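Note that this complex is displayed minus one protein chain, with the remaining chains in position.
== chain A ==
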Amino acid sequence: MRFVIHRLALFVAALFGVSVVVFAALRILPGDVASVMAGLNSPASRVEALREQLGLNRPLIIQYVDWAGGLLRGDFGTSILTGRSVTSLVAGRAAITFPLIVLGLLIACLIGIPLGVAATLARSSAARAAFHIVGLIGGAIPALWGGLLLILLFSRGTGLIGLFPSQGFPMDGWGAPGEALWSLVLPALSVGIIVGASLMRYTRSSLGDIAASGHIDMAMACGMMRRQAVIRVGLRLATPQLVSVIGLTFAEMITGVMVIENLFALPGIGSGLVTDVGNRDLIAVQSELFMLASFFLAVGLIVDLLHRALDPRLASADIVAEVVA
């Protein structure tokens, strides 16, 4: 319990820190949303008028309190340039990025975990080397190149086997669920293969660690076959570690899948953020970064808590530590 409270307090403190850093960093960055709005053929007076109108000339403290006060009320503000609420902007983008990540991770798990187990089970050195090479190659493929390859192979119009659309998200979004899901298949595959390869290596090495600590030998001594021992005992013991890895990968992928989103012309969170930073759309960038950071922190928090739930040894270690202290 103490751990949970401690962890929550840390979470809140970090959120506050993030809001200050994000706000300050954007003011230090050169560039100005007013001059972006005014463009190349406006006199300086127009930029000044826009700054005044947008409230950019107010003292920084007031601007911060304004924004942070909104955050406390759950109001992420309105994007200066697009005139839409940041929440709706992010929601629209998240409706692409999150399903893409979930699908990608699903593929990654389907590829990575069985391959990792198979690599651990492999007996001949040739097979083990083969798995090793698969892991290395899979992890070394640049996302962009892998995506292009998939387009060349499977996209409608350009691919050898025209199965999937390779460009864009349907105009109706999830209003056309089949079409929307279909348009995410290739991007999710290109993400899934790469993440799958690293998941495979994680699976293998954590199974290796578990085997090295004797759990598998013990299980086999109790009469299990090696395969059974690895899958039933080894995987169960590796689960907390894998959950941590998958959770953190999920958070990392929110902006990490940007390359893939660009390649497949999907207007997701990453590319949206880059555009907004480029335009110096202050309120939008501030709130988006804040949301991202809180999401990262929240995922970290959940992973930590889950980790403890899945691995009771950690809690008891805590108690021991408390007793010692």
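Following the convention adopted for this analysis, contacts are C-beta pairs under 8 Å (C-beta built on N, C-alpha and C of every residue); 3 or more make two chains touch, one makes a residue touch a chain; residues count from 1.
One rule holds for everything that comes next: contacts and distances are computed from a predicted model.
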Absent chain [UniProt protein name; select from "Alpha-ketoacid dehydrogenase subunit beta", "ABC transporter substrate-binding protein", "Transcription regulator PadR N-terminal domain-containing protein" or "SAM-dependent methyltransferase"]: "ABC transporter substrate-binding protein"
Of A:Ile5, A:Ile28, A:Ala44 or A:Ala140, the one touching the omitted chain in the full complex: A:Ala44
Hidden partner chain, touching residue among A:Arg7, A:Arg156, A:Arg232 or A:His307: A:Arg156
Contacts of chain A with the absent chain, listed as residue ranges: 29-33, 35-47, 49-50, 81-84, 89, 92, 120, 122-123, 128, 132, 148, 151, 155-158, 161-163, 165-169, 171, 201, 204-205, 207-209, 211-212, 216-217, 220-221, 223, 225-226, 262-265, 267, 271-272, 275, 277-281
